[in-house]
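With one protein chain removed, the remaining protein chains of the complex are shown where they sit.
Chain IDs A, B, C, D and E follow the sequence of writing; residue 1 opens each chain.
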Amino acid sequence: MYSVSVRDHMMIAHSLRGDVFGPAQRLHGATYVVDVEFRRRDLDESGIVVDIGRATELVHAVLAGMNYRNLDEEPSLKGLNTTTEVLARLIFDRIGAAIRRDELGPGGRAVETIRVTLHESHVASAAFEGRVGEHIRGSEFEFA
Amino acid sequence: MYSVSVRDHMMIAHSLRGDVFGPAQRLHGATYVVDVEFRRRDLDESGIVVDIGRATELVHAVLAGMNYRNLDEEPSLKGLNTTTEVLARLIFDRIGAAIRRDELGPGGRAVETIRVTLHESHVASAAFEGRVGEHIRGSEFEFA
Amino acid sequence: MYSVSVRDHMMIAHSLRGDVFGPAQRLHGATYVVDVEFRRRDLDESGIVVDIGRATELVHAVLAGMNYRNLDEEPSLKGLNTTTEVLARLIFDRIGAAIRRDELGPGGRAVETIRVTLHESHVASAAFEGRVGEHIRGSEFEFA
Amino acid sequence: MYSVSVRDHMMIAHSLRGDVFGPAQRLHGATYVVDVEFRRRDLDESGIVVDIGRATELVHAVLAGMNYRNLDEEPSLKGLNTTTEVLARLIFDRIGAAIRRDELGPGGRAVETIRVTLHESHVASAAFEGRVGEHIRGSEFEFA
Amino acid sequence: MYSVSVRDHMMIAHSLRGDVFGPAQRLHGATYVVDVEFRRRDLDESGIVVDIGRATELVHAVLAGMNYRNLDEEPSLKGLNTTTEVLARLIFDRIGAAIRRDELGPGGRAVETIRVTLHESHVASAAFEGRVGEHIRGSEFEFA
Partner (left out) sequence: MYSVSVRDHMMIAHSLRGDVFGPAQRLHGATYVVDVEFRRRDLDESGIVVDIGRATELVHAVLAGMNYRNLDEEPSLKGLNTTTEVLARLIFDRIGAAIRRDELGPGGRAVETIRVTLHESHVASAAFEGRVGEHIRGSEFEFA
């Protein structure tokens, strides 16, 4: 199995709902350093998993939709508890949707699985990984 | 698959038995920077894998049992060759046992697999990953 | 010159005032991974710069005053533009004030200079360094 | 599953063929920080995955075959597009071949899978992982 | 003293002249992860050292002049031994020249010193720091 990973980040405000979150129920914020790993069994004829330039732009575009925002007021996130885990899944879903729209180029369709990791500090991170296409039906997070 | 990782560390002395260890047969020591990744298929109703606060405390408590000690003289490690691999397994076992005692909260039981990684320097690490419960029978490392 | 550094972090929401900040004028947030370096010319009789345990607690306490908060609504920050640079200075001032209150122990008074670095992402950071006591008069940031 | 990882690096020049590579079609270069993870189900009688000293030497020897070279002119790489992905596979193949020659010691044969990760910058990496032995037949990259 | 640091990278080929360089006399390459730290005594009226957006763009533009190139054939580097130290100085000089052309904005003139660090691997780096303006006369590296 081959993979390629790219890193970017976003800086957001939000609050979390539920006693389990303690002081994180207050409005606060986070820098998420985001690693997206694209995986496939074989390389294409150029010897790559995906065009890393396009992958970088795609990840940047997906994060730009949330960067420098208060997620509590984002219409597209209405009703979501924007935990690190949920955001990892949401970014996975949006990248998967972009791949289906061929935004990674024709080779993007060969990507089999994606892992999205969000580092919220030097001591904590969360991730979601799954098959591309898994999000098509039944994603509890992406409605648009 | 979702996951959450937390990082902590411990500083121990020990020696290793066997010619393969060369100078590490002498009494020496290590800082282990420890990453513990908790994984499960679905999130709970709060949108999390585990309560990260409790996970952090649990990992800290498990490491506290070895921190600032000479492992060669720890009764609970008697007979073990405390290689980085063995310590990764031991920490896995102890976290698994704590989950069975519900120390991660009721949601802890939903954790399916755990990966424990010990970084012993900027150039070397070891890890153990397995299913929670795998340690119940036949662990060669955990006797209590 | 000797130094000791400790690392902690805080997660805050805020917005910045001024056209120069572009989209960061919106309410957003950040994780600041904070390194505080304490420096002095000579070691004490135990062979240390400061008690690293107390230094760790002090930094944690200073950050706890801002952690999980919206800095735009913090009374103690009223009127401040909470840029990364300003926050570095503010943390420096508060640590300096705590040292004057002997919260680092009697040896804390021997600390000559402090450097506070805030990493806001994997690609950007800001810092303030100065002599302890420099903040006593004329700090534009600390009024309490 | 247990694993051990070691890190080393190499510094090479090369150029890439294909419009997809844009400016990387020009002769340029890279430092690859290389992590090699060796995995097996059980530990040996010493409590290790592999002799980490021999693993470190093996990885160093494999990288030495490319280090400080222009890969465009390496006879053993003739015809290859030396993308990060292809180099990860090539290093995997060469380590696998060395294991078959017992260069990791007799325990090396117990290694089941290997993951080779090449970090080309602070924001991009590529990896190949597979079963040892998988490369025996049908590797498109290793001819010698 | 306040500072702001930004990070970027470049990937170049080159060779070094002199027996001291051993195998690095051959054509090889490097990824340089570059940190540029801008320092000044006081903040501007917005509470910043420099506009971090413009600083990021400036560093990117300076590196773009060398990125994806064989430095041995760069006309602007003719006659230079492009060691990591020399490249750190060269980048310092070019940033200083850009500041004199007001490419950091009017506030850029308030920057007093700059430190440029080039990480060539996980185990080695080189840096140059100096006063802005120091490069005006007598730089042995910048001729244009």
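One rule holds for everything that comes next: contacts are C-beta pairs under 8 Å (C-beta built on N, C-alpha and C of every residue); 3 or more make two chains touch, one makes a residue touch a chain.
Not measured: the values here are computed from a predicted model.
Novice: Which candidate, C:D8, C:D72, C:D93 or C:E120, sits in contact with the chain we can't see?
Specialist: Residue touching the absent chain, from the options given: C:D8.
Novice: I'm checking contacts with the chain that's been left out. Which of B:A24, B:A61 or B:A97 qualifies?
Specialist: Going through B:A24, B:A61 or B:A97 one by one, B:A24 is the residue touching the chain not shown.
Novice: What residue numbers in chain E mark contact with the hidden partner chain?
Specialist: 16-18, 20-22, 80-86, 88-89, 122-130
Novice: Can you list, in ascending order, the chain C residues touching the missing chain?
Specialist: 1-8, 43, 46-49, 51-53, 56
Novice: By the contact definition given up top, give the residues of chain B that touch the hidden chain.
Specialist: Residues 7, 9, 11-14, 23-24, 26-33, 67-70, 120-123 of chain B touch the chain that is not shown.
Keep this in mind: only the chains that are shown with their structure count from here on.
Novice: Centre-to-centre on C-alpha atoms, which chain is most distant from chain B?
Specialist: E
Novice: Comparing residue numbers, which of A-B, A-D or A-C shares more than half of the contact pairs of D-E?
Specialist: Same contacts by residue number as D-E, out of A-B, A-D or A-C: A-C.
Novice: Hey, which chain is the most central one here, using CA centres?
Specialist: Smallest offset from the overall C-alpha mean is found for A.
Novice: Compute the distance, rounded to whole Å, between the mean C-alpha positions of chain B and chain D.
Specialist: 28
Novice: Would you give the residues of chain C that are in contact with at least 2 other chains, written as numbers and ranges?
Specialist: Residues 122-123 of chain C touch two or more partner chains.
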